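Left out: one protein chain. Kept in place: all the others.
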Amino acid sequence: MRELTYWQAISEATMQCMADDPSVLVLGEGVDDHKGTFGTTKAAYERYGAARVVDVPNSENACAGIAIGAAANGLRPLVVHTRADFMFLALDVMVNLAAKWRYMYGDQGGVPVVTRGVVGRGWGQGATHSQSPHATFAHYAGLYVATPASPADAKGLLVTALRGDTPVVLIENRNLYPLTGPVPEEPEPVPFGVGRIARAGDDVTVVAASLMVHEAERAAEQLAARGISVEVVDVRSIRPLDERIICESVARTGRLVVADTSWARYGLAAEVAAVVAENVPETLRAPVRRVALPDSPAPVSWPLEEAFHPGADAVVEACLALVGDDRGSLPRLSSVAAEFHGPY
Amino acid sequence: MRELTYWQAISEATMQCMADDPSVLVLGEGVDDHKGTFGTTKAAYERYGAARVVDVPNSENACAGIAIGAAANGLRPLVVHTRADFMFLALDVMVNLAAKWRYMYGDQGGVPVVTRGVVGRGWGQGATHSQSPHATFAHYAGLYVATPASPADAKGLLVTALRGDTPVVLIENRNLYPLTGPVPEEPEPVPFGVGRIARAGDDVTVVAASLMVHEAERAAEQLAARGISVEVVDVRSIRPLDERIICESVARTGRLVVADTSWARYGLAAEVAAVVAENVPETLRAPVRRVALPDSPAPVSWPLEEAFHPGADAVVEACLALVGDDRGSLPRLSSVAAEFHGPY
Amino acid sequence: MTTTPVGVAPAPDTVDPAGPDAALIRDMVRIRCVEEELCDRYRDDQEMRTPTHFSIGQEATAVGVCAATGPDDLVFTGHRSHAPYLAKGGDLRAMVAELYGREAGCARGRGGSIHLIDRAAGFAGSAAILGEMIPVGVGAGWSAALRGRSSVALTFFGDGATEEGVFHESINFAQVHRVPVVFVCENNLYSISSPLRQRQPAGSTITDRVAAYGLWARSVDGNDVYAVRAAARAAVARCREGAGPAFLELHTYRWREHVGPGWDHDHGYRAKEEIDDWIARCPIRRATDAIRDAEPRVDDWVRQWEQRYREEARAAVRFARAAAWPSVANLLDGAYETVGR
Partner (left out) sequence: MTTTPVGVAPAPDTVDPAGPDAALIRDMVRIRCVEEELCDRYRDDQEMRTPTHFSIGQEATAVGVCAATGPDDLVFTGHRSHAPYLAKGGDLRAMVAELYGREAGCARGRGGSIHLIDRAAGFAGSAAILGEMIPVGVGAGWSAALRGRSSVALTFFGDGATEEGVFHESINFAQVHRVPVVFVCENNLYSISSPLRQRQPAGSTITDRVAAYGLWARSVDGNDVYAVRAAARAAVARCREGAGPAFLELHTYRWREHVGPGWDHDHGYRAKEEIDDWIARCPIRRATDAIRDAEPRVDDWVRQWEQRYREEARAAVRFARAAAWPSVANLLDGAYETVGR
């Protein structure tokens, strides 16, 4: 299969869905500019112009509400935030209205608004430009929330979102954008709620989302050299969450590490641990480990930032602790995102 | 000790803190009216007037930001929302600014804003007036989040909040307001991060917060009659979370039910299960059970609403399942909140 | 028996003999009768378990505005929803059943008073978080324009909702994109018990603030149903012509308490005299007075309408109370789309 970068995959999904369905339109601050949301909306703007790729005022709350109204009246808006952190300003309408619309009006139709938020981890983006709010949206029933890790899923989940009738939040990590992978040419949907074994293994299960899937894969590679076999589960969507793939894997390996780009408490790492504690606790041969952000806001200073965002090394350490090994002489890994260069 | 209702305890804490510290002021929509936020701000308004108990415009976002600015410049605002759901409109400044202030400006002082949100469960309040967003705030490092269950804690946690230097979110359930309990006369602080054994027991641990502590206690009473001994742990604050009290109890009982007023996924029920899976999984003699909201928005219609909000019965059932008993002939319990009468 | 409000094209056989001006009175009387009946039942029976915001005294705003709309136009509102719902032609029995939490409710009992909807009638939804339906109205109108339809969206909200930032964001967006949306502000001087002067600066008005964005904005006596209709017609016509959004500030007054059926002159936030003053300016009485010279039979009509609609309201209550509750087995219905439904 031909390879695309993650951002190209998003762009392609957008273009194909716009071609297939004239009701799809893109809304966001600067979606029409020369950078085109890190490339993801550029081709769509060039092809469809300002009528369907709409630069909006800096009004996140109203724009989310406008998207809901447009969706209630026949359109399929794709709302784009260059930083997922800005979505907090739109949280009210997304959680109090979009998520509840179908239910509270008696199941007479939904509001298919798709919202993409880009997580800006790294390069000193700091406390308010690095957050990954997927758990916040996924706590509230009524939304689908996905965290694609691969170019193929970035495309396939967006296609599913733009064809469905449920409001969807897609959280994309900026550091995934340059990564390449095989992507089907056709707009093949990837379903929500179906996880993926990113790598098979027997000794430890690492459940991860988004960027952390790659960190987990790199950790697995290194551990393989040491004779430790790691299974990496990519949840792909966090609501619905594929409980089965998680539990089946843990039931086999008996050990669980959860790796997330957000904080541990009340986050994906908590939920996955809870799913295991609810369903297959007796299979656990060691305590669950959470690899997540330390309990502070994101710092800017380089060494602090490097220490703040967990990478493959943190996954390696957690796995080693679970199998009762110690770190010994493993070389340290740099983060997947280390190649990014400024100026910002 | 003399008894007060939950709302009287809140009112008393507010009055005493305002008397002790002239920098405390109360902000909120309608805090000055005849209902006085279900009684909690009435005495303060009568005593201190409009200069310190300030009715504000319907501008939740700005008012939260104004409170932050006032806190950065010497005041201690207590912001009140008659429905916790309205706090979503203020989430941006609370999470992106208040929570991060001390950290991102290099630990030179914090913004001690205290925010009270009242959860309006029941009586057909519906999808947007019944939510308990504690997990959403507690996911983000930098805030303290508490869910007082008793009048004494409603007072003591508010006192701690109004004397500390950290932004605090207090989530109060409207159905607790009429409940009475012993409350110290003095403004004695109750620390964050220290749970409480609400009832001791040996067979099952029920970890609960807010209203669910009472449902758990009633469940425990009923189960006691059947020879099942239930320990009820009231977490009191959910960030910081008292991991020790949870783990020690579960290590003794070997069985865990978590009871919360919000949804299971990415919520308090997930976090408590994760804490156990991380620390004492080997002590679990049965899978963890979560008693939480079903995965839909809150319905209005009476029978649906009754089915939607879990009460003591749901806790009873979960405990019985864990000890391998079945429900048999136990009489059904009505909810703690059943006494509330309309019109709204 | 169903009466077709003027907002929707009436089937010939249901038209009253009274003409379009009297029809506005008829529709206001109908809403008044329904709401008074509901107030009594709400207070006495405790069977409607849903926070309920009545529009008694404010009927001219809903009726006057909806009279200017066509069947393809969409109306959204905030929490004070009954009057616009009925004025737009929303099904009465479905509304009452909704308040009673029944499966036959317009939102199948899931939404309650604050979440009314009747898509067939063009009543596109009400919501209880202040300001939320303002951008939604903009989005709906924008969608119509983008899809080449001539329909217009209208969104009702109170004076208090204009304090929410989203109101301004919505006005700004609508004006930049020339969205066919009519912003309908029912200024009843209070937000729960907070008087307007405590929440918004003296010396300027909501209309002034909207006009500063360049919108066509009019401040209208909201208890004069004919004035409201005239202003709304102009607003809707502008939208239909593609001239951009319009704003109406309709000055009116709520007679009952903010939420619930009671009177509240003893709550301390407003004087009995103020309430009585506004009751003296009852929109139904004023509309009747205004056309009595031309239509001397109007008082008889009003009496007949009162009888007819009281009976219709009672019948709707009977229907609702007899209707089935939702089944608890269907508790999760609609939380997510059901594939293959």
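Note that the chains take the letters A, B and C in the order they are written out, and that residue 1 is the start of every chain.
Note that a residue touches a chain if its C-beta (ideal position, glycine included) is under 8 Å from a C-beta of that chain, and two chains touch if they have at least 3 such contacts.
Just so we're clear, the structure is a prediction, and the values are computed from it rather than from any experiment.
Check the whole complex and report which displayed chains the hidden chain contacts.
Missing chain, whole complex, touching shown chains: A, B, C.
Taking the full complex into account, find the residue in B:V53, B:A84 or B:M104 that is in contact with the omitted chain.
Residue touching the chain left out of view: B:M104.
Where the complex has a chain not shown, which of C:R199, C:R286 or C:R308 is the residue touching it?
C:R199
Could you please point out the subunit C residues that touch the chain left off the display?
Output for subunit C: 163-169, 172, 175-176, 198-204, 208-209, 211-214.
On subunit B, what residues meet the omitted chain?
Against the left-out chain, subunit B lists 23, 25, 51, 56-57, 59, 61-75, 77, 92-93, 96-97, 101-110, 141-142, 144, 164-166.
List the subunit A residues touching the unshown chain?
Counting only subunit A, the missing chain is touched by 29-30, 32-35, 55-62, 85-86, 89, 123-129, 294-297, 299-305, 307-308, 341-344.
Keep this in mind: only the chains that are shown with their structure count from here on.
Relative to the centroid of every protein C-alpha atom displayed, which chain's own C-alpha centroid is closest?
B
Measuring from the mean C-alpha position of subunit A to the mean C-alpha position of subunit C, what distance in angstrom results?
Once rounded, the distance between the two centres reads 42 Å.
Would you please write down the residue numbers of subunit B that are in contact with two or more other chains?
Within subunit B, the residues that touch at least two other chains are 61, 85, 89, 126-128, 294-297, 299-300.
Out of subunit C, which residues touch more than one other chain, so two or more?
105, 109-111, 115, 127, 129, 165, 334-335
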